[in-house]
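Left out: one protein chain. Kept in place: all the others.
For clarity, chains are labelled A, B and C in written order, and residue numbers in each chain start from 1.
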């Protein structure tokens, strides 16, 4: 593998074209702001891909050369093709990292890897959020202090409909009275998955230093150690079988397990 | 809710019709053997459903009156309709229990709730298996001693491609040299999921007292405490918002979170 | 076992005697308020025990007849004898439930079972707390809505120095800006442990309906299914050993493992 972590920053890239307010904040699209953050952090080879490109920009060639994919989608989750999601899912299970950002909680790929509906409460009045770092020793939180604030955000509140995360890294406090599990790690197959709450189309959150640092840390953390497509092989015995029951064996249906 | 746990025992029910050896072991189908085990244990209202019934026997009315579903499939996983699987999945997330048996590791519903490929190694020579009970205080292992044996089984070996289980209850030792995580609990949404390795079409495993006891315990454990279909509501603030940024707020795209 | 869960409510019982403000809120001691809550809930056989009784009220006879112990201590953790703590710890490992309340985060027994220092941030200005129920299907949260409030509390803030809980049931929002993992389950040996944040000597929190309901639910949940003192036995082989190396074996030091 290359020394650099090869990140594909995926973005729905619709709001930025249709909403003036969004265009003002992210004139080249959120993917460019996220990519820029990684480029400035260093150690990454970054490319971007968006929904309206052919195959959503996620050809086999792109996926095979991606160590970690970051995902932002919102209004068009249903337009992401099931076939591409299945390929992404297989690739995560084989070892590719996945960093799901903000409204990607409802993306097909995040729901597929968690096995849950990923519901939550939400409110959009631009309130304050404070993210508490509860695992200061985790690679993803390095360089982040005890907490950091975002002055104006869309609120996401519990219950967040996910499985118990392997590690819960951030808990958010919202001015309006809610809390949220804002940084969650999962492992699926040989791949590592990080959900990170911040990020929204109308607030300049992907320019925030702490947010960028967490995303960069997450992309390093999620980089694969191995890429391995699991199989379901019929294997010979290692030890001698002495209790074999040939009658029972014979009735067996050969494709078992497969 | 009724005092009794309402269990639907689902079976692919194909091998029993097409293979003489299987028919001999399970003349009325594996589902009847499993159902009988539950009926003898007591405390259950049991019905069965099979692949070739209309809607695979899983109408809305059946699902709404099911607390726990047990699942056995093998050669025809792909014939289970995606629509039914989606309904099952939603119902598990809402609180219904799922007990996946043996080759159901590869069923669509188990893969959907785990978010993984559930691969494993396998071999079918009728060797001996010994299941070690590593959580004697768990409700599912009550009445099971330190270990129990099955004289002739199909082997399943690690690596089993699942997420780390919430609780690992049984580890199998196989005569041929492998090991397997044979009893695993997961929670998804409000539903509880148990994977149990034993069970095979050509061995009389669903008549085994220990296997039956584990399945009955699992059906009791997986019975829902609540049934709740999660929503993704836009909620008003509980506390007064003082840092509101109306400019940013206005640019917001209303269907966020949904 | 008796049908009723036998709970021993343990209390340091010092503040109530030395501080007028505390005495006013809990004239008979916090243990009586907690015990009363359980008695009113029904299904419990409740006794109390306090620090200044002989053996802290925790004789062998008491422990042997205790299914679940609730613990409240604050200023005198160091006065609890190591010998009693060791007995308590052994009993938890054997299956007894432990419900640690509020400042019991720093008790010897909670630190012993968690293996951590259980540090946190704190502040005592009587601010508002809102506890979010993030696991509405868990036995401990039954009857509790999406959240409940306590109008005046001592604040506990993250990072809470505990191992990742098995299940995180409540997250607190504090008016002053912090969050806290306020309801955490752990398993140790055959015993179940619940940490619950609310409860303080100068606020009438142990009279609160939601707090009482959670404590009662926790005592039911933590009731032992088995009581088993683990041993470390030298066991004979179950299967024939063919690769035995008698030379190596002979050099062995017999008390291994023990």
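Note that a residue touches a chain if its C-beta (ideal position, glycine included) is under 8 Å from a C-beta of that chain, and two chains touch if they have at least 3 such contacts.
The structure presented is a predicted model; accordingly, all values stated were derived computationally and were not measured.
For the options C:6, C:32, C:74 or C:181, the residue in contact with the chain missing from this view is C:74. Considering the whole complex, the residue from B:62, B:80 or B:171 that touches the absent chain is B:171. Residue-wise, the contact with the chain that is not shown comes from C:114, picked out of C:48, C:66 or C:114.
Within subunit A, the residues in touch with the undisplayed chain are 95, 130, 136-139, 142, 166, 175, 190-191, 224-226, 228, 238-239. Taking the complete complex into account, residues 15, 19-22, 24-25, 74-75, 89-90, 93, 103, 106, 112-117, 119-128, 151-152, 154-157, 159, 161, 163-164, 166, 175-178, 186-189, 200-203, 230-239, 241-246, 248-258 of subunit C touch the chain not shown.
Contacts to the hidden chain, counted on subunit B, fall at residues 130, 132-136, 146, 157-160, 164, 166-168, 171-174, 177-179, 181.
The criterion applied here is as follows: only the chains that are shown with their structure count from here on.
Separation between the centroids of subunit A and subunit B, computed from CA atoms only, is 27 Å.
Multi-chain contact residues of subunit C (touching two or more other chains) are listed as 130, 136, 166.
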